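A single protein chain has been omitted from the complex, and every remaining protein chain is retained in its original position.
Presenting subunit A:
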Amino acid sequence: MPAYQFILNGQTVSVEASADLPLLWALRDQLGVTGPKYGCGVGVCGACTSHLEGEAFRPCIQPIGGVAGTRVTTIEGLGGEGLHPVQQAWIDEDVAQCGFCQPGQIMAAVALLRKNLDPSDADIDAAMSDNVCRCGTYVRIRAAIKRAAHALREAGRAP
């Protein structure tokens, strides 16, 4: 079986797999990275949302062959040693209930803020509506995104 190398959360990893293996299973089963969750397996719920070269993507429908040589970031690699400002905003707004969808929600929010540091409600609707939260935390997710955007603008930095 071929081996695929990519940079996962800043470290080079190598996974033996067939090219069509959805990356989610390489992450969870072979690399022990369990932050990205299985919620649907068909790209409609967003629970596994992570970053590929800084852009939000769905590991559950991304074949591993396509990530060879790229940078992949999961929730575990987002904050480095401390917390990313978006993670901090999630804590400050007390967003999570069951928490299962929140790693994906946070990764989607970070990807939005990288493109738009002052998102309107419509921008948030457009960027976040591919992620389901079954506990219904949307009001707080929206507030946390605005809080994080404000903090990042104040600090004059990109997410």
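Here is the rule we use: a contact is a pair of C-beta atoms (placed from the backbone, for glycine too) under 8 Å apart; a residue touches a chain by one contact, two chains touch by 3 or more; residues count from 1.
In this section, contacts and distances are computed from a predicted model.
When the unshown chain is looked up in UniProt, the name that turns up among "Xanthine dehydrogenase family protein molybdopterin-binding subunit", "Putative murein hydrolase (TIGR00659 family)", "Phenylacetate-CoA oxygenase subunit PaaI" or "Oxygen tolerance" is "Xanthine dehydrogenase family protein molybdopterin-binding subunit".
Hidden from this view is one chain, which touches subunit A at 1, 17-18, 21-22, 25-26, 28-30, 32, 34-42, 44-45, 47, 74-76, 78-79, 83, 87, 90-92, 94-103, 106, 121, 124-126, 128-142.
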